[in-house]
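The structure appears right after this line, and notes come after that.
Removed: one protein chain of the complex. Kept in place: all other protein chains.
What follows is chain A.
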């Protein structure tokens, strides 16, 4: 049975689906595959050692951390908050959209503002509530629930698809090393360049979709308010 060699793939899928410890899953899959694939313990240690050392560039985030914590200490999140609070004629959809552009741009430079806990909750949600209240309405709880979901969605979409634009990010390095094992040598810069259209498209989809949804929600919950919100 040749198929026994796929036992590692099975272990990875089942293990992650069962929420076992990720490092344990990878280790088990590695050991099982090495044994059934004829590498033996010696071959396993050798492949593991050489590949881990060859992929040390994936730990470049450790070097980057030399400044991320201190940037935070020196008011990076506050500066970002002050930047986004300059939005004129805000609606929740507009605040989320502009946050998406900002988040995407900075993601391409590997700069994060603390995600949902550090930015969306303390800055984006209060700004959205403020935007509705400035139109003379109390924010409807169901609208607020949707705005929370949309803001988290924009956060994820912008971060995922723009973070790969950072030349030397972990994702691209993993792709580079996976391809190298298969015999294809590729450059980090080239990888990031290929991701540009996807990054731009992701931001546009986020802005258009969340603005459209928010406008419909605004209409549904505050239709008694007679002001036009055609600008988005």
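Criterion: contacts are C-beta pairs under 8 Å (C-beta built on N, C-alpha and C of every residue); 3 or more make two chains touch, one makes a residue touch a chain; residues count from 1.
In the analysis below, contacts and distances are computed from a predicted model.
Visitor: So which of "Chemotaxis protein", "Permease", "CRISPR-associated endoribonuclease Cas2" or "Glycolate oxidase subunit GlcD" is the UniProt name of the chain that got left out?
Guide: "Permease"
Visitor: From the list A:84, A:123, A:195 or A:218, pick the residue that touches the absent chain.
Guide: The single option touching the absent chain is A:195.
Visitor: Contacts of chain A with the missing chain: which residues?
Guide: Missing-chain contacts on chain A: residues 2-3, 5-6, 8-9, 12-13, 16-17, 19, 21-24, 26-27, 29-30, 33-34, 36-39, 42-53, 55-79, 82-83, 106, 108-111, 116-117, 120-121, 125, 145-146, 148-153, 155-157, 160-161, 164, 166-168, 170-179, 181-182, 184, 186-192, 194-195, 197-198, 201-202, 205-206, 209-210, 213.
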